[in-house]
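So the structure is just underneath, and the comments pick up after that.
Note that one protein chain is taken out, while the other chains of the complex remain in position.
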Amino acid sequence: MRRQIPLYIVLVSGIVFVIQFFIPSHESEFIFEYGQDWVMVIGILALPLGIWSYLRKTCLTAVKKPKERFFAGVSLFGFAIMMLTGLRRESLMAGSLYMDLFNYILVPIQATIFSLLAFYIASAAYRAFRARSVIATLLLGTAFIVMLRLIPLGPISDANQALVAWILSVPNMAAKRGLLIGIGLGAIATCIKIILGIERTYMGRD
Amino acid sequence: MNFYEKMLNIDRRWIYLVLAIAVILPAVVSFYVPVNVTPEVRRVYDFIEDLEPGDKIYVGIDYDPASLAELHPMAYAILDQCFRKNLRPVVATLSQFGAGMAEQALADVASKYNKASGIDYCYLGYKPYPAITIMLMGVDFRVPFPQDYYGTPLDSLPLMRYVHNFSDLSGVIDLTSGNTADFWIIYGYGRYFMPLALGVTGVMAADYYPYLQSGQIFGLISGIKGAAEYEALTGYKGEGLKSIPYQTASHVIILAFIIISNIGYFASRRREK
Amino acid sequence: MNRFKIRLALLLISASVLLLFGYISSPGEELEAPPEPLPAPPTNVVISDHPNDDGHTTIVSWQLSEDDGGGLNNVMAYEIYRSNAPDGEFLQVGVMGKGLSSYVDRGEKEKTQNGEPNPRYIGAGIDYYYKMRAKSTTGTYSEFSELVVGQAKNNWYHTGKTNILVAVLVFSFLVVYFINAARKGKELYVRPIAGINAVDESIGRATEMGRPILFVLGTGTAADLATIAGYTILARVAKMTADYQTKVLVPVNEPVMLAVAQETVKSAYLEAGRPDMYDEKNIFYVTAMQFPFVAAVCGLMLREETATNFYMGVFHAESLILAETGSISGAIQISGTDQIAQLPFFVAATDYTLIGEELYAASGYLSKEALLLGPIKAQDYTKAILVVLLALAVITWSFGWGFFKSLISTIS
Partner (left out) sequence: MTTVELLWNGLAAFLTLCIFSFLYKDNPFYKFAEQLVAGVALGYWTMLLYHTTFTDKVLFPIFQQGKLHYILPTIMGIMMWTRFSKKLAYLSRIAIAFYIGVGTGVGLPLYMYNYVFRQLQATVVPLNVSWLGFNSLLMVVFIICTLIYFFFSKEHTGAFGGFSRVGIYTLMVGFGASFGLTVMGRVALLVQRIIFLREYFIALFGS
């Protein structure tokens, strides 16, 4: 029973929302919006689970590993200060401490982590772009040609530019479309497996 | 481990260091390097360059602040060219957060050339729902924009008095970071067949080359590189050209690394044999 | 999709509002004694229901004025007016340019506005009265056309989506058919996929080294299909590690994903007969935001010295950060995503990559169960059908025959 009920819920809700796609009436629109809100509410109310998981792990680390205590403390401090400064709704306005902490801690760290990619893309190119096989050669060759467009080489650049435009609009576009169609079919097959209860590992068992 | 194998397994921190130097130097000390101009950018430049003084052209500033770095330089370079040629740009924005940016760009360049709003240029401001607005501008600018951004009715503006729709303009240049590009192609060019060129972000470029081939757009400026090309053509030294030294340097470094890595790979393989 | 519809409706509504203001402020109506003759009005105005919607929209169509493109040739636009009663107040709902002969009148969905009846509301099954006139290039107007009446309908089937419906039904049928065939013992061949073959080996390696395995389900949500495909792979990996007694670390960025991942690993250990091995704390929530999450996972890789890293799910820009950090720590890395913008980085920087559809096929491959291999066969047959359809459509369309093209064309 405990295992059957969730599977029926997946079946019914799945089929309802598949059918909904084909019905334009306002009753159907209502169901769609309600369903989306429903999922969103579950997502928000699940957040305490995440917070509990985070607090338990961080506190356990602090207790068990004296060396890690400082860092766990830093993390908990960051969490606590955001919760406290963000208590009032006005905190979301620019100029509040909550927003300042967002702008001067979160934003710069996120932007810097993002910018590490410039280094990683260079080292990935160095390690991976070796002409070991036809496949690897095509990968590196195309990347090479596309990157070459930034370098002024006189008449070679003009020819290269035409080649880049062709690569982007023909093989690149074809690869994207082929990939998307494949992904679409794979995703739909997964949907069907989930809705019919064939794939149920995610549901757990007793 | 021989030399080539060592080279192949080089500590990646050397790569980071070389790249950092290549990027930091040009970013800290500004200088210019030549940039290779692509035909799709040159066509936009030539199109504007061939217009007669007094001609009117629509410039759409349809991007949001997130794409400012790539598209703002294009707006400056194009408006600079328009004012230098004594053309009269009609500017509007279909992006929710674009109104302020568009006004800033227009006011900056206009003041440089001492141009007056309503006579030498017209700023219509922002209207939501791009597809409809584009179609209605094709009927008459007065329908979506009864007044300009500053509240003056269009009929009172000397520039707009005899301008009704796209057929009274020489063409449309749309700078965009979103789906307004599609709307301009479908609802603008598709209905009214005015000459249309696009300025888009680097990642969007691949999606719009096919329109270039099919002739639905006559020119395409993409990303900061496209902006730099345009600046190189107009001689306007802006953010686009400033970015080229470090972009070129970083690309050269990465390409050099790829070449070195392959030399090392083939040399070490030959040794094995 | 739906949000798009609402936006589109709003867009038309506010465009009509703008139009109204535009014309209130336009001086056209006050002109006296027009110097030119007035244009003829449009004729044969017809009101019909806008198909495939929820009953707040009508279509107004008409025959062009005699002076549009001919005659005096002075028509600039057409104005469309609507009212709930033949003698009621008429509201200008739209303007169309010359040469155009239909208008989609999207009404608002709210019956009342601030307690007052909303004049822009259109409801299903209610009579609405329309009249139109032409506007000339000099700002003069024709007579109004004859008053006509029509209704909007609340539609129960979207006719433009029939081919999608057929495709969904055919595909579902094939899935069920091949599952049954496989159950009856029909042997199904599947070609080898390097990334999947490497799963066993890489788990073995981690076991030998006595180091943990890292499994990242991406930065999507719990219900993204790539994440769901990720759970199924996690289940197989967890089951194998239960046999080998190797630790699997699963940091996640969404609380529902946390719950699902915990259930997945728990049931895998149960299935392997090692429920005692399961430790809920190894599947933990880090934080919801992309880059802080990635920073923590990168730190984890280096400090826990994970021997094998799996990246299966929805990934964004962080793909390369994870893959490069993993390669610094010397881990074997197997990745899979349906995000085509990130595939190049996984292909370049990880040892094995499940490209797009391969990620979805992986659960069938890993389990080798008939139930899960059946759908793979169905996917292949559907692909074959699509290849044939595509080729036919392109060839016939080149000769001007649009039948096959229409089979794969849908609503825009």
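Just so it is clear, A, B and C label the chains in written order, and each chain counts residues from 1 on its own.
Simple rule for what comes next: a residue touches a chain if its C-beta (ideal position, glycine included) is under 8 Å from a C-beta of that chain, and two chains touch if they have at least 3 such contacts.
In this text, all values refer to a predicted model and were calculated from it rather than measured experimentally.
Interchain touches from the omitted chain, evaluated on the whole complex, reach A, B, C. The chain not shown here is touched by just one of A:28, A:75 or A:157, and that residue is A:75.
Across the interface with the omitted chain, chain B contributes residues 13, 16, 23-24, 27-28, 69, 202-203, 205-206, 213-214, 223-225, 243, 246-247, 250-251, 254. Touching residues on chain A toward the chain that is not drawn are 2, 5-7, 9-18, 20-22, 32, 34-52, 54, 58, 71-72, 74-83, 86-87, 89, 91-92, 98, 100-119, 121, 125, 134-136, 138-147, 150, 164, 166-185, 187-188, 190-192, 194-195, 202-204, 206. Taking the whole complex into account, chain C touches the unshown chain at residues 1, 161, 163-164, 167-168, 171, 188-191, 193, 221-225, 228, 255-256, 259-260, 262-263, 286-289, 291-293, 295-296, 298-299, 302-303, 340-341, 343-345, 347-348, 355-358, 361, 376-377, 379-380, 383-384, 386-387, 389-391, 393-395, 397-398, 400, 405, 408-410.
The rule is short, and it goes like this: only the chains that are shown with their structure count from here on.
Averaged Cα coordinates give chain A a centre that lies 16 Å from the centre of chain C. Multi-chain contact residues of chain B (touching two or more other chains): 12. Residue positions of chain C touching 2 or more other chains: there are none.
Those residues of chain A whose C-beta lies close enough to touch chain B in the complex are 118-119, 121-123, 125-127, 129-132, 140, 143-144, 147-154, 157-158, 161-162, 165, 168-169, 172-173. Residues of chain C that touch chain B in their complex: 7-8, 10-12, 14-15, 18-19, 21-22, 25-27, 76-77, 95-98, 328.
By the touch rule above, chain A contacts chain C in their complex via residues 18, 21-29, 32-33, 39, 42-43, 46-51, 53-54, 56-57, 60, 106, 109-110, 113-114, 116-117, 120-121, 123-125, 127-129, 139, 176, 179-183, 185-194, 196, 198-199, 201-205.
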